[in-house]
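Got a structure for you, questions after.
Removed: one protein chain of the complex. Kept in place: all other protein chains.
Chain lettering (A and B) follows the sequence in which the chains are written, and residue indices restart at 1 in each chain.
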Amino acid sequence: MNPYMERKVELRWCEPKQSYDVVIIGGGGHGLATAYYLATRHGITNVAVLERSYVGSGNSGRNTTVIRANYGIPEAVRFYQRSLDLYQRLEDETDRDLMHMSKGVLWLAHSEMGVRQERARAEINQAFGAKTDFVTPEEVKKLCPPIDLSGGGVWPVMGGTYHSEGATARHDRVVWAFAEGAMREGAHVHQRVEVTGLTRVGDRVTGVETNAGPISAGVVLSAVGGHVTRIADMAGLRIPIRTHQLQAFVTNHYQLQFDPIVSSSDLLFYVSQTARGEMLMGAEIDRQPSYSYQSGHPFLRATAFRAMTLLPFLRDLRVLRQWTGVCDMSPDYSPVLGKTGVEGFYISTGWGTWGFKAIPASGEQLAQLIATGETPPLIAPFALDRFRRDRTLADRGSAGTH
Amino acid sequence: MSPGNGFRVDGAEVVFLNRDSLLDAMLRAGLHPTGGGCLCCAGDCPHCLATVDGVGYVRTCQVRAASEMSVSRDHQGGSYPPLSLDTPPLTPDSTGGPVRYLHCDVVVIGQGETGRAAAAEAEAQGKSVLALDVTEEAEVIGIYPGPLVVARSPAGMLHVEPGEIVVATGAAEIQPVAPGSDLSGIFTRRAAARLAAAGVELGRVVAIGEPPTGLQCEVVEGTLVRFEGEGSVSAVVVATAGGAQRSYSCAAVSVALGFQPRDVLARMANGIGGSLRVRVIGEAAKPADVPACPQEGIVCPCSQVSVAHLDAVWDRGFREMELVKRATLAGTGTCQGGVCIPYLRSFLADRGAELQSPFTARPLAKQRTLGEIAAGAYYHATPRTALDAEHRRLGAQMERSGGWFRPWRYADPAEECHAVREAVSICDVSTLGKMRVSGPDALELLERLYPTPVSTLKPGRSRYALLLDEKGYVLDDGLICRDERADGPPRYRLTFTSGGSTLAELWMRDWAESWGLDVRLMNQTMSLGAINVTGPMAAELLFRAGTQTLPSFGGHGVSRVAGVSCRIFRLSFTGELSYELHHAAGDSVALWRRLLELGDDLGCRPHGLDALLRLRLEKGHILVGQDTDFDSTPRRIAHEWAVKLDKGDFVGRLSVLRTNRIPLDRQLVGLEMESPAPIEGAVIWHEGEFAGYVTSSTDSPALGRAVMLGWVATVDGDATLPAEVTIADRPARRVATPFYDREGQRARVVVETPAPTASAVAAGRGRSNATSLPRLEEVGDGSFCRVSLSRVVATQAAISELAEVFAGEAVCLRVAADEILVDAPVSAEQVSDPHALVERESGFAAARFAVETAADLLRATCEWCLPESRPAFAQGSVADLPVKLWLEESHVFFLVPEPFALELEQRLGEARS
Partner (left out) sequence: MSIKIPCPNCGERPLEEFLFGEVPVVPESITDPEERDFDRAFMRSNPEGPVVERWFHVYGCRRWVTVQRDTRDETILG
């Protein structure tokens, strides 16, 4: 009997209407969470989420499911800690098993400069409520005995940070919980509905054109991943986003014996064991812009090698599957969300490699923005106009990998 | 058949016969690897999995039995094997195992006659063919863009680049889905035939559908209803066309339910863009059979998903193949949908969805271990300066910094600091980026790249400069130095931070090209060593080494130090009198040792990076990358003095103008407080609010307190900065930098040149080692040594002329249209371009290999095709290092920047063994 089968969620589909108060483009975690919080926090249910494929088919179903808040700047630590807190309560709130597991993130340093960076990470995290401590190599070994502290004799572990609240959850379950919760309150989610244009009256966006006909809307939110530039173009908007590939792979399933999420900035990889027992590994984005979902061998080979270096037991595990997502990167490696300067059109993008961990906070905050028309303080730093205002967010902590 | 040896299954011996697979032998011994489930004997199903020699998820039907093998039945009843967390560590020379890079016209993937016929046909057309046949244990794990076919063979991993891919992988037999399908004694038709041929006794066999060949069995008509039995099958129930059910008792069942093409590789290949030629032939090309929608039973044995489970999620709104997969996890196990895809399709079609395509085909088509996949992978190489061995010999703790190995500290960094402040010390700064620039437009290029005026720089002088990007953010910093000669267009030497040289080079080349400027650029980072001699007695030490002239502060010039020709830059990062000696890297060791000897009684000792970072902090000098962020404008780091907005256009100027109009939000400032110094990264508070964080911090012995650089937010949205802040719960003050020697008297001290002493004259007669290095043609076989070459950057025409002049006389390596390496002395007069940069260069190491050895090495370390003509020059990645090859009839010369030579030698050594 497979304990990982989805047994509760019920998705109720219906036909699109011609008009909604809110139309959300993109049926991934971010779009669905926004619909969920609009319905559950603000009673706004005349909402449609439009998904051109099936729900969670983009990055929401391709990411490596890490939840953490150990970022490098106050704005990000606060925001992701809010998201982490929401995630911790989400199973109770939705009464759904999201396979949420607190396992801790161990971030390793292999040089004096790396140690310095990890100490700094712990400082800024503690100052803004994220539970991150500097750990010595001996403490690393205690937290994760399989780690080879000598790093294969090449990349010795000199210290690191331990972010005790770091967690994982099953990505699809999160998507479905938000979808179901929104649907239950009366919001619509439409699969196989692709937005082909935005309708505008003067400077205001008033609806969308779709393959299922036009739909008018009080406001439109773009919560798409990977093709946000196309949507922004429809609104006549230039955005600071480049789309890149991000790859990952899993091994076969093994007994659950490996606890923390282990990450190394120098070796550029991270690894965790999924709730189902696969060892899951990823690395950094590819440098060149790409919309291709084609997986590559250089990534697989290099990541396998680096991961084995710190965790020798991985060597004899068989790789099951590799895959690719595309992610939207902003110039300062921070998200872009909120008002756009175009009336009736909001945006949620720039989620780079950390979109999954942001889903609840992003949904909650955007729902508040849509409901009130006022940008909540938690997301004000991430506004699109920060580039023009010279208020970019230089977060070296998030320029990492997951 | 003769009896073979035995292997062990869960500790007990199992005897095998010649040519037995592990599965054959286990079945013969009455052992089903997973306890039950329909076996296919073709690598398609998950029912013969076991852990073999410590590796789980091995399909025992695909592995030839051999003695000493150890099998654990970890997968019984669908359970997952344990992780062996105590695996021994990798060793420093681990590379994952051997790999071979191959090229061919056609690769034929598959088994059986169709594939063999296709291979023969292609060979008959004169094409080079590589057949990857699963019966010879060659397993293709993936087809990637390129195209690249990655396969595992008994000899190691193969990376094949074919012109055409022929997929002849055949078809898998569809597995039965019915109650009892997890019993043992159930076989696909082909499996039953194969086992019978191998002499495995199956007992009384009932065949559903077409019977297996070479086997006595009872053939029954009707459709499968269920299997019955305890552990193993004892009867099978079928329904006739009329609906009546009938039970047949048996010891084994053969099922023939149709075929699913093994088209994973074909679909993977077709998903790749470009003009990849893929041909799918034979059974792999036939459309899949769609079995009848099952009524009950396990559809996905890997994830234990039943028909009832599918119905449950269907009823709750999961109505697309992908959603059904994700909700039930059917198809996500080790057979990747091999068993369940036909039934998922028939189920969805039966319930009212359209007939859906299989899931996207993703690597890996065949599973291999991380260890096998890592074959041929390398760590990102960390270059070593010419003094690397010296530092290690002196007991230095080495640190990867700015992409290089650097000495972090030799012993006590406080003593190293003390030597700098009170006596004299030397530091290996060879890692600094070093670039020469000449050409008619050299000044124009620098003027447009740098925010500081360049035209006012006088011959023989240098100037600190920031390098900005288009956003007006600080990219790097360093010096602009103008050559001494006053005639002709000016020439420059630039320095950049350690690790910044590649970025600076590509940045400069990109802009020079896009502006169409006529310049020559030569990156000398790897070919020049640099030693900083610093401390109150720095000049004394250099005079002792026979130096006759020393530049004044801000100047530079050529002089001999201990017989080594050096370009000496007078500047100061430490705050003390400092001379930076740039010299041919081949002379670094001699120069370093001589300076330590001559300075011994002055208290001269080397200092490492740790001490250097403290010393410069006392002077308030920023470190790009540590004290700057990637959005640091000159104003934010309080370096507006390094920007002249009225000098004309430069990269970043409009951005600086734009951002300067916006109120300042934060600034990098000097801070001090009572010791102990807080850690770097400590948060700075102002009146209980977050104000910023410390970027650099040290206790200053010279000042008796802690000094810091840090980011501090402005107050109330205007440009006011707080004077008092709190760090680590203690008060700290904002102060002007530098902290130490505010007037800079120590760095700028005027030095008188003394009359040379006899011992100084003697010391000055030391010999330059770089000039006596071997030429390329003189290097020996197999081991790398530093060589001497001429390096010329000039117009394309001048380089072509030079190549003709030396043709036949010396090896000429045409690195680029405007750059050449010549294995002979070249003088500036021999180059027709007056702006040419001509250097005698000792930055490369070389070794010679016999052509067969070289070919083997290259097949194991690089994927590109070598030129066929001889002699020939090629350059690119070999063992993930930047290598140049000179290929002659009988020998191949390998050249590599010397900082990578040790690494290359090790990597080639591994490839050979």
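Definition applied: a residue touches a chain if its C-beta (ideal position, glycine included) is under 8 Å from a C-beta of that chain, and two chains touch if they have at least 3 such contacts.
All values derive from a computational prediction rather than experimental measurement.
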Contact list for the unshown chain, restricted to visible chains: A, B
Option from B:Ile272, B:Leu517, B:Cys785 or B:Val851 whose C-beta touches the chain left out: B:Ile272
Selected residue (touches chain absent from view) among B:Ser655, B:Ser675 or B:Gln906: B:Ser655
Listed residues A:Thr229, A:Asn252, A:Gln273 or A:Gln365, member touching the removed chain: A:Thr229
Listed residues B:Asp510, B:Asp600 or B:Glu674, member touching the removed chain: B:Asp510
Contact partner of the left-out chain, one of B:Arg73, B:His159 or B:Arg734: B:His159
Residue in contact with the excluded chain [from A:Leu90, A:Leu106, A:Ile241 or A:Ala307]: A:Ile241
Those residues of chain B which, in the complete complex, touch the missing chain: 144-148, 159, 161, 272-274, 469-472, 502, 505-506, 509-510, 513, 523, 654-655, 657-658, 814-817, 819, 863-865, 867, 874-877, 881-882
Where the unshown chain meets chain A, residue by residue: 227, 229-230, 238-243, 287-292, 294, 296-298, 331, 387-388
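Simple rule for what comes next: only the chains that are shown with their structure count from here on.
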Residue numbers on chain B that touch chain A, as the complex places them: 54-57, 80-92, 94-96, 142, 144-145, 148, 150, 159, 271-273, 303-305, 309, 312-313, 316-320, 322-323, 326-329, 332-334, 336, 360, 362-364, 367-371, 373-379, 399-401, 408, 471, 609-610, 626, 629-633, 658-659, 662, 665, 679-683, 690, 693
Chain A residues within the chain B interface of the complex: 1-2, 4-7, 9-13, 54-57, 61, 74, 110-113, 116-117, 119-124, 127-128, 145-146, 148, 150, 152-155, 172, 176, 191, 251-255, 257-258, 266, 276-277, 292-297, 300-302, 304-309, 312-323, 331-332, 389-392, 394, 396
